[in-house]
Each structure stands twice: as structure tokens, then as C-alpha cells.
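Report on one structure; see the data block that follows.
The complex appears here minus one protein chain, its other protein chains still in place.
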């Protein structure tokens, strides 16, 4: 990993970039230099302005002021076309793919070689094959994007950039949705790209990735660049402090569990989806009071469906009991409201599409799903004043920033949106808490807080079922871990007695006795 | 100044309202007088227009269409000094002149001509919106046809059941084509703007058509057999001419009083044979003298020669 | 912070948009060789400076409030109900049946009965499209368009063949009995012998429409059902997570929508014509779409927009009375108002926002 000679021009230099969205100053006078052939990390809290800065570089947004130099040349980037021409590629946090197009169609979109598609497609197919071999980026060129796993979708995004011969590649929170194996694979690819002399900018909330894979790291806070350091000269704790402005606990701090009675009992659960595919193939699982059971597994192996069944919006067969009470799994009484009445609270995997109504204000969201409960009624009307007061109090206690109950959910950062959902579900003091991907895309300050809340609930004797594709999170937060593969549970382990390697094998469907 | 209130179809509906408009214009041109007018746009405006004109001192106020009757019955008593004319209506008040037309008689003549002109023995009728008034036209027409040729087939179609039926020439066209394919070689259009499409298609396809209300023979010279005239123009013209002195009460304009009839002019001269002319004259005589009674659908609510 | 203040968004933007619409209307009037200022004066004179003018303006407003609210309620559930016209028509059938076949002793009872019938019939007409959308996925836009046409035919059939008294030319029902006649503004507000509101059709239904505004406001923003409707409208997946049944909300929202549209006929059929006629809806169902959209689906906005359109309808009638301007001019003016206040509002808003932002910055500096 030889540092390039000082005389080679910088791959990229941003000078004094500022950008305001209406009254919000997202980027303030930011300057940054990136050397070619390196991986440059960018970290910062939710809403710090990382994505905005990169989107400016990619020509998606227009900066209010500032200059961009690429390979020493001052470059004007009014739109993405210019960025592509300058050799920049970007993989957005939320992918920019056409869901009902094939991989190939997505790849050539905007980079066709002529007015007719056929030659372009043929050429792309060939190039794709070479790229796939070169970088181990295998995807079926004729698959529909919506049928691909997120990991594969991301590969398509990377392929798109490579197809356009990018040599500066920006990745915005690429591992947020990936399994550990997929993430490892991604970093192998990035490493190879770097060795070829390509420059990579990596935005992430995961300090481990920064420490392991980057050469240099920049820290952003509230729209400003606060520091740029060589990775080898820093530590996770140091970075965390730079980011949040205070000391952050990077490990989950918890006592050993004291499991009590069986609260949630699942037997022979089967789910067949609308297309007739069996997603969950007979699961037995028990969660006791005072313990956190983590479900690990590669996304798409039935975990989501499991949560949906328990949450009441997916039909299933089999048996589920809570406190000995059998729950209906289809038809009348198998909806979210009935589940909540049975003592189940649910932090869904997708906070923006399921957990929140983005256009509702925070206070309205604070009772979403519970709004039918008598507690929130005032005769035939809803007790809006009461709800507002409770919401304000809740936001204060859960450290939601800004603590403005009238602000619409969409105006909070991802981390704070998640806090609103977590607060709502925990506040109900449920017997069972279902929680899916609790910290996806959330910054480390907020992760610390959310983990602490979950542990507190456990310590109050509640049963918690956690689903996460982050192995690290499952291992550190759960007391017991079950691994799902292909709709089945491959095995259960005590969290303290297993490791990533063992779980990783189970996740790949490899069973058999290990030590 | 007098005032004229046109009904929802508007003063350029190519038929009833337009005939009234022509009468008013003729009066204006001849006398140099001025008149107020409005084309109603909504039901609620009926009363508004009446009152506003009455309050502004317009006299007489001529209203087009039976739909005005209930409103006139309500408003006229409040303005006893003002004279109202209700064309096609049935209001019975001291300061109202109600004019009705014997459309069935005129249509009877049109039917006679159609039957004489037809070689196939099948003739068509295309109405606008399916309302009793239009059935009255159709029924009179059918009787006229049957009087000449008892075996004749009459294909009667309505364009629609909504007011849009008065303004759908494309559909009028298709109806005409459909009737042609069923053998019709003369079609009578009592369908407002839709009739434009009927006459056009008839001309294009080389069959004869019959216009309605005003004289439409000139639209396609040599291709429009005749037009059933409903002298709304004369009625309006007379009302405006008489001014505030007009006589109130009922007036039934029929064949005898020349209130209805069929048009003969240069445009259709080549189509009208002497024999046809004679048949028309005979029928006219018969009706005027009372020898022939034409069944009035509006009165009987049924038609013995035509099913709807 | 240089954010645009709320009052500017709520008042300044629509006002400037209206001025733009007025400006272009003036150009059109000039184009057909008439005097725009005179025309405008005539409209204001006839619609706002006379009590009877107000009586007409408010009559139209009442119609637009009902249809606007109908569209808005459905919109909150992300359902585009283009069927207000048909629902109002069928609502009218309900009014007619209720008034013709039930001997009401007094109008106060008749209005309750007629409103109920109108709401039920309107809702019933909205039910099938709603059900098909919810259960079969048939696009509600198509089905409601189709149901408008079908309603036309049903009404035509009923009036020509069933409800029309024998011998009557007009495709209309018999007049309703005297006892059902609603008090109009003249009877309600004019002092003895005064000509205030005389002849104008505005009637007690106007207050019913105001009640409907309050009802919708409470329903949408103050009740569980409203919460369900709105959350379903914003995100169907989230609503499912919350345990709201999409079928239930789709059907209920459309029933309420149809009921509101149907109730418009209380104003036209019972309040004005006092019998069922063929074209009592007169496109109010479609104007309702514009009213709802312009009023941002909020009852207060809808009330304002309905007033504006009521003014245009009445002002336009005055114009038609005293000038030779074709009546289509009013349609053009309405179109321009909808265009500028509804579709091109950002054309005004964007520069204003920038203005406020710069102004705010300077002040802060």
C-alpha cells in the first residue's frame, strides 16, 4: 500500500463547498483533498451533510459556491453527465435503479451507444461478463432489479459506475443493508479497485470499516468538515468523539440475562407469499421474559416474513402464543391492532415505509398504530392535546433531535426517525418487543442510545425478538442467537458461546457439529 | 328594450334556439332596435335572468323552451306590467303569451316527402336526446311515412339520453351510417348540433336528409330533401315587433297558421317532384281541414305507428 | 432563518396567482374586442354588490363546497373520485324519492330526510367503484368515470319513463309538495317587505354545507377514522403495519365522499328547482375537483375556493346578461384561475421563497 509520490496530482480536491437547502445549511465551506489510489472514508452524524457533499460532487445537487478540481483540473460539474464524463461514479445510499428493468437495461441507461438498444445491450452484456470475471461481480444480466437481493442491487450500482469507466468511486453507506459476507465481498472488490489505482470515497457509520479499510478519514459535523486524519493515526474511540463531540460507548453495556417464563412461543410456523413461494418453512422458537433473542441470517431468508406474521400483517399457518394465549394467524383478528392488544410491540425493519407516516408530524407518529386505544380518545374525538403533550415528553426522554413534536417525520434524520419509532414501541411497555434492523443507517451516537433502551427493556423482564443482518449487533445485543436460512432455523446458540465464524457458517446453510 | 332568453343549448344550436335568434336578429335588422339576451348556462339562472331583465325594464321578455315554464309561473305574477313570452311552454297567466308548435304536423309532411323520395321503402329518424318532445317529432314523421307507404320501415334512433346528445356530430354520423346499412335512404334529423353530422354523412354517402327547425336546405344543396320548419323565428320576430302591446294567452302555431311546415327553395328544387309536392299539398289540406288528424305523442304518451 | 412565513404562503401566493389569472383573462377579453375593466365591474356589481347577487354566489358556493369536500375526503385516502357528478345525480334521485313519496309535515323534517336519502344514494353510487378498487383492483378513476355516464343514463331513464308526470314535456319529476320547500335567504333574512335576496336560490342548505365543512374537518383531523384515512393515503404499507384494513378504509372513504357529493343535490333539487331535473348537477362534480385541489383538501381552503368559483359563476351570469360576451368566456376565466392558483402556483411561490430567503440572510448578516 505504497503512498503515491507527492508529485502526482490529487485525484480530487473540493474547495470551499457550501450548499443550503432553503434555510438548512447542509454544507458550509467544505474543503477536502483525496489522493489517487486510496480509500478515503467520511464519517459524521446523521444529517451532518455527507450525502449532500457527495451528491454535489456527482452533479446531483448544485453547490451554492465552491470549486471542484479533478486530477488537478478545475472542473465544472453542473449535472451528473459532467461528473460521469470526469470519471466519477456514485453508489447512492438509496439506490437509483429502475426496479422493473433488467440489470442490463439499468447498466446501459444513459450510456447507450446509439439510438437502438440491441447493439448497446449486446455490448453491455459482453463488458459485464468481463467485469464480472475481473471483480467477482456476478449478477444475472437479465434479472429484474426488484427480484434481486439488496446486495446484488448494489453490485449493479457498482457495475454501472465501472461500465462508465469511473475512476473515482463514491459509496454512500454501502454496507448498511449488506450481510457480513456481502460486505466482505464488497471490500475485497474495493481493495482490488484501489490496487488498480482507482480512488474510492466511502461514507459509513461503521467505525470498524473505517479502521480496517480506509487510508484517510474525514469527519463531518453539522455541515462542516471538522478533521481529516490518516486512519492509522487514529482509533475508533477518537473518531467517535470527533464525530459526536463527546465520548461514546462502542460496546453494548449489559448484565447477563436472567430469563424467566416463556412469553412468546412459536411452533411450526409456515408462510406462503402471494406468489405461492414458501418463505418460512416450519419454525419453532421461544422467547422468555428478560431475554433478547437475536435472529441472524442473510436478508431474504424469511426473517422479514417472520416479523410480519408476528406483527399481524402477513398470513401464516402454525401456532403462535403469547403468555399462553393463542394468536390467530390469518383472517379476522390477525392484524396489527390485535397484536398490539395481545402485548406485542413492533419496531419494523423499514422505518420510513412502515414505521412512520413521513408526512405526519412527530406527535401524530407517536401514537401510530396505537391511535385506536381508548387512552388517546376523548369521547368520539382523539385527544390530540394529550397526545401532543405525551409526545413532547417522550421526545425529550428519548433524546430526539430536534425535540419539536410539530415537525414532520420526514424532516428528521434517519437516526432520529428511528428514535421516534423505538420510543413509541417501548413506551407501551409491551410483553413482547419485535425489533427489526434497529440501527440500520443510524449514526453511532444514536446506536448507543437505542441499544441501551433495548437492554433496559429486557432488564424489566420483557421478551425481545431482534432481527438484524448485522452479525456484530446480534452478537453484542442478543443473549441467544438463532440463525435463519431458507425459511428454517439452522441452529440456536448462546451469544456468549459463539462467534461470527460459526454463525457465518450457519447463515450459509452449513450445519453440523462445530466445537 | 325587449329581451330574449335562450335555453341551455345556446343561441347557436343550429336548431330551436338558433331559429329564435334569427327571428330576433331579423327584428333588430329591420327596426334597428336593440334587445338584451342571455344564453342560460345553469338551471339557477332561469329565474335570475327573468328577474334581472324584468327589473331592468325589459318588455317583452321572450323565453325559449318548455323548461322556462315553471320559472315563469313563479316570476311573472310579481311583474304584472311586464309581458312574457314562453315559446314551447304551457304557462297560463294573464301577462304571459304561450306559444306552442304542432311539430307533429310538420313532421308528418316531412314523413310524406321522405316516403315519396325513398326507393328502398326504409327511412330513418335520428333524434337528439331522448325526451318526449323529440318523440313527438318522430311519431308525426312516422305517420306521414305510413300514410304514403303503409309497408315502409322506419328506423328511429336517439343519439343519447344526456344533453351531450345535442352536440355529438360524430355519433350522429355513425347513426346515419348504421341506418344506411339497414337500408334507409332518407334520414330525418331532429338532433340539434348532432344533426350537422347526420346531414353531412347523408350527403357524403349519397342519401337524402331532412333538416329541422330552421331551413337547413342550404347546408348541402341538392342533398337535403327538405327541412321541417318550426317558425320559432316568426314567433320571436312577431313578439318583438308587437313589443309591450303583444296579446297574451295561448297560441298554437300549426300547419294552418303556417307555424310549421316544410321548406321548398332553390336548394331542394331538383329533389322535389311534382307528385311529391302534390302529396304534401294534399296532406296539408287534410290536416288543416281536420280530415287527417296527426297523433300527438306529447298528448297521448304513446305512438301507434312507432315503438321507442 | 429566512424561511417564507406562513401568511405569505397562505395569502400572498394565491393572491398574486389570482392577479395573474385576472391579467390573462383581461387579455382574452381584449382579444375578443371587449373592455375587461367594464366586464370586471359588471361581475363584481352583479355578484357582490347586490344581495340577490350574493344569493346566487352562495348558492353556487354551496354546490362546490359539497363536491369539493367529496373529492377532498377521497383524496385524503389517495383515491381520486372523479365520480362526484354521477354521485350527485343519483343523490338527487334519493332526494326526489324522499320528497315525493313521504309526506313530510315540515321542511325541517324534509331536509333531514332528503339529506339522508341524498347521502345514502350518493354513497351507494360510490360503493361499487370503491368495492371494485379495494377488492379487485379496478382503477377507481376509470370506474368513477364510467359510473358518471351510467348515472346519466339511469337518471335519463327514471325521468323520461318513471318519474315524469304524464303529459309533461320536460324530462323532470313532479314538483315536490309545498311542505318540503326549503326557506331561502329571502325568507330567512329579508325584513318584511324588503327585496333583500329576492329571487335568489341560496337557501338553508348553505348552512348545511358549512356544517359539512366542520364535519369533514373534525372527521379528518380529529377522529381515529380520519387518522386512519390520512395515514392510509400517505402510505398503504404503513397503514397495514398499523393494522388498518385497506379494503375498509377505501370503502369507507368513498362512501363518505359519495355521500357528500350526493348531498349537493339537497341544494339543487330540493332547495332550488324543487323537483328533480335532468341537469341539476351542471358540472359541479367536476368543478369540485378543482375546488378541492385549490383548497389543498382542507375545508377552509375549499370554502374559499368554492366562494371564488361561486363568484365566477354568478359574475359570469351577469356578464352574459348585459353584454354580448359569449358565455364560454367564464369557462376560460375559470380555467385560468385553476391554472394559475392550482397548477402554476409554484411559479409565484419559488421566486417569493427566494426573495424571503435573501431578505432573511441580509437581516441576519
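By written order: A, B and C. Residues from 1 in each chain.
FYI, a contact is a pair of C-beta atoms (placed from the backbone, for glycine too) under 8 Å apart; a residue touches a chain by one contact, two chains touch by 3 or more.
In the analysis below, contacts and distances are computed from a predicted model.
Colleague: Look at the options "L-arabinose transporter permease protein", "Cation:proton antiporter", "NADH-quinone oxidoreductase subunit H" or "Phosphoribosylformylglycinamidine synthase subunit PurQ" and return the one that UniProt uses as the protein name of the missing chain.
Modeller: Options "L-arabinose transporter permease protein", "Cation:proton antiporter", "NADH-quinone oxidoreductase subunit H" or "Phosphoribosylformylglycinamidine synthase subunit PurQ" considered; the missing chain's recorded name is "L-arabinose transporter permease protein".
Colleague: The chain left out here touches which displayed chains?
Modeller: In the entire complex, chains touched by the missing one are A, B, C.
Colleague: Consider the whole complex, including the chain that is not shown, and state which of B:110, B:196, B:255 or B:305 touches that chain.
Modeller: Of the candidates B:110, B:196, B:255 or B:305, B:196 is in touch with the missing chain.
Colleague: Which residue among B:219, B:235 or B:294 touches the omitted chain?
Modeller: Considering the complete complex, B:219 is the one touching the chain left out.
Colleague: Which of B:18, B:43, B:88 or B:105 touches the chain that is not shown?
Modeller: B:18
Colleague: Touching residues of chain B against the unshown chain: what are they?
Modeller: Interface residues of chain B facing the absent chain: 10-14, 18, 130, 157-158, 160-161, 164, 167-171, 173-175, 177-178, 181, 193, 196-197, 200, 219, 307-308.
Colleague: Extract the touching residues of chain A with respect to the undisplayed chain.
Modeller: 21-22, 58-61, 79-85, 90, 92, 96-101, 105-106, 108-112, 114-118, 120, 160
Colleague: Against the chain that's been left off, what residues of chain C make contact? List them.
Modeller: On the chain C side, contact with the omitted chain comes from 28, 31-33, 80, 128, 132, 136-139, 141-143, 145-147, 149-150, 152-154, 156-157, 160-161, 286, 289-290, 293-294, 326, 328-336, 338-339, 342-347, 350.
Here is the rule we go by: only the chains that are shown with their structure count from here on.
Colleague: How is the touch graph of the chains shaped: line, ring, star, complete or other?
Modeller: Topology of touching chains reads as a line.
Colleague: Find me the chain with the mean Cα position closest to the mean of all the protein Cα atoms on display.
Modeller: Chain nearest the centroid of all protein C-alpha atoms: C.
Colleague: How many angstrom lie between the centres of chain A and chain B, each centre taken as the mean Cα position?
Modeller: Those two chain centres are 75 Å apart.
Colleague: Take the average of all CA coordinates in chain A, do the same for chain C, and state the distance between these two points in whole angstrom.
Modeller: 46
Colleague: Roughly how far is chain B from chain C, going centre to centre by Cα mean, in whole Å?
Modeller: 36
Colleague: Residues touching two or more other chains, restricted to chain B: which are they?
Modeller: None at all.
Colleague: Quick check on chain C: which residues sit in contact with 2+ other chains?
Modeller: In chain C, no residue touches at least two other chains, as defined above.
Colleague: Quick check: in the complex, which residue numbers of chain A touch chain C?
Modeller: 22-23, 311-313, 335-340, 346, 348, 350, 353-360, 364, 368-369, 371-372, 377, 380-382, 384
Colleague: Give the list of chain C residues in touch with chain B in this complex.
Modeller: On the chain C side, the touching residues are 52, 56, 59-60, 152-153, 156-157, 160, 164, 166-171, 175, 198-201, 268, 272-273, 275, 277-280, 282, 313, 316-318, 320-322, 326-327, 330.
Colleague: With touch defined as at the start, can you tell me which chain B residues reach chain C in the complex?
Modeller: 8, 10, 36, 38-39, 41-45, 47-49, 51-53, 66-67, 69-70, 75, 88, 90, 129-133, 161-163, 298-299, 301
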